[in-house]
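Here the complex is missing one protein chain, while the rest keep their positions.
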Amino acid sequence: MTPPAQTETGQRVPEPDRRLPDLSLREAAGTGARHGRSLIRRSWVVLAVVGTLASLIAAGVGQDRTVNAGGLPLVGDFFAAALRPRLDADFLALTANATLTTLGYAVLGTALSLVLGLVGGVLASQTWWRSATRRRRGIRMAGWGMTRTALVVPRGIHEVVWGLFFLSVIGIEPIVAVLAIGIPFGAVTAKVFSEILDETPQRPYTALLAAGSGRGAAMLYGLLPPALPDMLSYSFYRFECAIRSAAILGLLGVGGLGYELSLSFQALLYQEIWTLLYALILLCGAADLWSSAVRARRMAPRRPGSRTSRVVIGSLLAAIALLPISAWIVQLDLSVLGEAGTRELTVQMLGDSWPPDLPSGGWTELLQLAAGTLAMSVLAIALAFLGAVVLAFPAARMSRAGGSPAGRAARLLMIAATRGLLLVLRAIPPPVWALLFLFVLFPGILPGALALGVYTLGVLGRLMAESAENLDDRPLQALRAQGAAALQVFCYGVVPAATPRFVAYGLYRWEVTIRETVVVGVVGAGGLGLLLDQQLATFDYGGAVATLLVFLGLTLLVDLTSAAVRRSLHT
Amino acid sequence: MPEPALFQLQGAGVRFGSIRALTELDLDVGWGERVAVIGPSGAGKSSLIALLNGTLAPTDGQVRVLGRDIAAASGRERRGVQRRLGTIHQQFHLVEQLRAVHNVNAGHLGSWSTARAVLSLLAPRDVGRARQALERVGIGDKLYEHTGNLSGGEQQRVAIARVLVQRPAAVLADEPIASLDPARGREIMDLLHEISRETGTTLLASLHDVDIALERFERVVGLREGRIAFDAAPAALDPAEIEALYALERGAP
Partner (left out) sequence: MIALRTSELNPEKPMCEQRSVARCVVVVGVVAALSVVLAGCGADAPGGSGAAAPDGGDDVLTVGAIPDQDPQELQRRYGTVADYLADEVGVEVRFEPVTDYTASVTAFRRGDLDLVFYGGLTGVQAREQVPDARAIAQRDIDAEFRSVFITNTGAGVDPIADVSELDALAGKTFTFGSDVSTSGRLMPQFYLSEAGVDPADFDGQVGFSGSHDTTAKVVEAGSYQAGALSASVWDERVEAGEVDTTKVREVFRTPTYYDYHWVIRPDVDERLGDGTAAKVEDALLGLDRSDPRQRQVLELFQAEEFIPTKPENYRLIEQVAREAGLVE
């Protein structure tokens, strides 16, 4: 240390390096285990880079034929139509109707997924099984393991595939969309709810059990109340996802914005497409805002004595009110489920789908397509991750001390612009992106990868921006208080604190993206999705099951990798 | 020393909306002084520290740090002043995801160029000084440890090491030992004292523990409800005055 009077001028007084040999040894010994962990982490980084490069090569990037400049005018036509959407009264009425239908499907699908999630969540929680069979550890582990495994299949199959299945046995009925959203979302929700339950402090629950109360009652009184805020927060996040999902499901013909979109799309009526896209952007934007508002209440520090936020109570009431309204809008009819025709077709279809049947190209074809699908998902998530990291910070409302009014206005403008961009990216369904990329790229997995990439970028960018907003501000304040400039605070405070969460988000979205390759496969972007689409179109259910099994294997591989990487993040 | 006092508060006050956190404070702290600020919870101790290090701007009166009116200073001038003030917090406020060496090096941020700061994240610069600082606080072996993995006492030492490399004119400590057990707390207090003595750095610490304040500091400032109740050497303090500082509000229903 030098006296203060000297530091004013002498910032760089040379200091003798007093490194001692024994100290280095001690340090090396003490950090052995940690180096092991950081070595694992480093290996993941290397693997991610190698995987992305390999996927780029698989997608044919760098070969002479990648970008097709000839298609640029067509993309220009598409975006030019954004300025003159079709706005006559008839079409606006149709758009409004479709918007309500999409909203209705999202509400009903979410409701179903919450019911399934609550039941499945309890059954898939370790807490439940632990208290169910106190003595028999074997049964306990088996029961828990089986429930968890049972959730893998519905979760691994994309909503669109569920939709196609129900379409085949039920026909074009609103319930198809509700089931297609509710079942896979229900399985995801069950997994998350079970984790919430297991992470909730168990003492009140075990105390109630010890006092002789039944398991159900003990859970209701001891476990659910503290777990509820997290579950609610997650439910609203699911709703937000359900809107996007309902829009894509419309493509199957069950109505809503996606349905109208696909009709206008087949004839490439850009002006109509834009009217519908604007409606979709508004709907997604509103749902996202609602969900953020509810979830922000979850994060906000609360003053003692204040009650449950009005926003939350109001939102719950609104959600309840929306249920019957939605059922009315989409004309939900549950009676078809019990019809003899549905049963017959289900039995017939299940009979047709067994045994699984390899495609004409056999295992070679399946595995090649699987590799293409994997490469597509890797490229998509790499693009989405890098883009989202860049856009998350300008999109985040982070507290800044001071600043001129003009500076603040500029910042607000930047936040609004980035958020708007992210909203547009995620509101436009991936098949639409895929076609645009197909105009300017040569066919292959690249257009599909970019389509999924920009869409996922929209989702991921928003998640990351929210996470950046929720960073602990105190270390940043501490850095500012000692005179660090904004960019330095960013590098030393924001980036390191945000990185683990960002990586976790990226991995989670990768798990979603591999499932979503099915959606762009439909547009001819290749991979297993295209094969599956053709098999379903030709009623080749045996073939479809074989493809789905390979797909599930791939999904499982991605899930396991992602889980392993996330484990290595916890130091 | 011909220079003016390090910190000068003239009628300074802070309001959050209608709530007055600090009211009409007049306080001078000189070079090399060691001052303890005591008072009950909510007396305004943390606000005072924030006022002194420029995190908080006064809504009334004036705060001069190193002779500069900090509210009127430009951003660049303010950062120039701030780089000469080191702050230690009760909750440490370190970036837990960074290795200790980077948290210590964060003490340079006020003086390093941004490019240098970014490069240092990739390959730590000035490792010698960081190591030396950590050795000075007794944890030289934790240089490359992830900060989040360290114990509370160790994290507070990293925070002190960060202040050490910053080589500030004054160290502000906001309840530096409130999160630590008594033995660890005393060690940290001793350390801050030694450093202040060795380097002639001003030390201003807010404390819960009245005994430590009276025992170790040459000057004790008592805060109550945002006002200065007393400002004196420990020897000159009447125990009744201290008791009154912490007494529950009288006459209240």
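Going in written order, the chains are labelled A and B, and every chain counts its residues from 1.
To be clear about the criterion, a contact is a pair of C-beta atoms (placed from the backbone, for glycine too) under 8 Å apart; a residue touches a chain by one contact, two chains touch by 3 or more.
This structure is a prediction, so every number in the text was calculated from the model and none was measured.
In the entire assembly, the chain absent from the figure touches the shown chains A. The hidden chain makes contact, of the residues A:81, A:124 or A:254, with A:254. Only one residue in the set A:51, A:143 or A:229 touches the chain that does not appear here, and it is A:229. Taking the whole complex into account, subunit A touches the unshown chain at residues 68, 70-71, 74, 97-98, 100-101, 111-112, 114-115, 118, 164, 167-168, 170-174, 188, 191-192, 195-196, 199, 220, 224-226, 228-230, 232-234, 237, 251-256, 259-260, 262-269, 295, 297-302, 306-309, 312-313, 316-317, 319-320, 323-324, 327-336, 341, 345, 360, 435, 438-444, 463, 466-467, 470, 501, 504-505, 508, 522-524, 526, 530, 533-534, 536-540.
The criterion applied here is as follows: only the chains that are shown with their structure count from here on.
Centroids built from CA atoms put subunit B at 43 Å from subunit A. Contacts from subunit B toward subunit A in the complex involve residues 31, 50, 53-55, 75, 78-87, 89, 91, 93-98, 102, 106-107, 109-112, 114, 117-118, 121, 128-129, 131-132, 135, 140-141, 143-146, 148-149, 164, 166-170, 195, 198-202. Contact residues on subunit A toward subunit B in their complex (touch as defined above): 1-4, 7-8, 11, 15-19, 23, 26-27, 30-31, 34, 401-402, 474-475, 477-485, 487-489, 491-493, 496-497, 499-500, 571.
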